[in-house]
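One chain of protein is taken out of this complex; the other chains stay put.
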């Protein structure tokens, strides 16, 4: 799998990790248990050092986690601190710990060397703690590799075909190309659609200029702002970025994250909703209904694409002009993987004993 | 898989391919899309040359097929004729095309070198366009390799055990052997059963001589004529083929085709029904009810046989006298495969770009 380890992967929505209940997640085919200790979230390899039972079937005891099979007890650092019936704990007995941060309503896990975990690399998603946005959320499990979802999100020309009904995307997504800018850890997309009334479900009375911009960031996070401006704004801005505060409608934000859970499996997290100056909970619910339809359209074609790929020896592609974002991002990811590999990052499961 | 490529495989019932709706099928583990252009049926590899999305999720546009992911457009030859948003199409961009013919209510696909496709090799099945026969039809998907279904159809001694209830086959199928004749592309079976009243569901009042004959033809097509004659006919014919026009009852025809869809998967197509001088739609429905029961009896034992084979290292068989047809046909198929291989027929998926 060509995914960097020195990156923050979304493991869960914050809201889905209840206090006192360990949760099993999978990232890069590694089984991980998340649990809330008294003042923080902790992530371990989800296998007890004793006989490899999953710790996610255990129980939280304050700031400790106890295996549910034979009662081995761990502290927040992953150290074994008690073996029932055995006075001595072998020195060095510990389970692998991962760096983990709760931010923007997501629980992020760093899959690389623990000592290099760098919180400044967490993408600036919009969480439910942000008072400006009225968001809904969800996730979908894919029977497809994360990379294929990346490719989808890095080329919106598919909107004209896959989402003509759901998002009501017209032909311009396929006919015109957005402006692309390489970022240190991703790619920025910017697009004006001039003289539009917007998608059918949210038509405006007057013609407007629609602007949208998204960053697609390592390891697979999309952050998109959209809004409408008075007709003529695009031209008056010289088709550059407008002042977002001057939007007159349709202002929404969506955070999306693609987490490779296995070699042929991914979890796709998403939120979407209006700015509170441009909508309310009812609009959010309308948007989430549209998203539910559209994201299932993606899932249908991407899982089918995966099945074809799996049946194709030596698969080759024919890139088009719309693939530039895909190419930029995949080259960036591949470079990081090479650098990490050269720096000794192990592209394997780490042992259960340190 | 020991199946020849230079042969016509049944891909679908004609009736199941609707105009305007591409359909996905699988033959020899290759994913194929069938679609109706304005005046013909077209078959392509079911993967877009762009990013390998299945074209069967696309849409027909007259005599062109458009991929449903990013809108790549193909003509009937498989050539890319439009890439939305990109003025130029790379020369040579095309998807693999298969020779395809609609005949006898079946859609036949030639899996070998396109330039060698020879329509005269299509077996003379009886279709719904033939006014002489009143047919029903269906298909069953097997979790077993096609070869095991061939073996079943090439040795009717199993009728006495597997189908004693459904077809009401008596012991003579196991006790006596049909006359076998090697054909250039198959094996002919001929059998008299003298002094019978026929199967329980279709008993005749008088004793009759039953005659049936079928050809089992490459790549796996069974075509069978059955009928009853006055007692004594067998003897008066010297147990040779009678004049079919002199049959007095029970005249039916069945076309059956076994298509290897994958290494351990097959689709079994079948029709059956009376000659219009010897029955009607009501009898056809009775026959189809019997067939539904009988063909599920085959499926039960063949899928179980496959599971045993998969669990058996170095499986060996013990042929009996009834296996002569199996041996003739499998030797014929193996010889063709060797010849094709020597002639350079690729026993692999072909590339997506010519």
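Letters A and B mark the chains as written, and numbering starts fresh at 1 in each.
What we mean here is this: contacts are C-beta pairs under 8 Å (C-beta built on N, C-alpha and C of every residue); 3 or more make two chains touch, one makes a residue touch a chain.
Computed from a predicted structure; not experimentally measured.
Student: Just one of B:162, B:187 or B:332 touches the chain that is missing; which is it?
Tutor: Touches the omitted chain: B:162.
Student: Touch as defined at the start, partner being the missing chain; which of B:24, B:73, B:231 or B:301 qualifies?
Tutor: Answer from the full complex: B:301 touches the omitted chain.
Student: From the listed residues A:23, A:49, A:125 or A:318, report the one that touches the chain absent from this view.
Tutor: A:49
Student: Given the contact definition stated above, which residue among B:30, B:46 or B:151 touches the chain not shown here?
Tutor: Here the residue in touch with the unshown chain is B:151.
Student: Hey, which subunit B residues sit against the chain that's not shown?
Tutor: 151, 155, 157-158, 160-162, 171, 174-177, 300-301, 304-305, 307-309, 311-322
Student: Touching the missing chain, which residues of subunit A?
Tutor: Residues touching the hidden chain, for subunit A, are 29-31, 46-47, 49-54, 57, 66-72, 80, 83-86, 90, 93, 348-349, 351-353.
Convention: only the chains that are shown with their structure count from here on.
Student: Between 0 and 180 degrees, and as a multiple of 5, what angle does the rotation take that fits subunit A onto subunit B by Cα atoms?
Tutor: The superposition gives an angle of 120 degrees.
Student: Using mean C-alpha positions as chain centres, tell me how far subunit A is from subunit B in Å, no decimals.
Tutor: From the centre of subunit A to the centre of subunit B is 48 Å.
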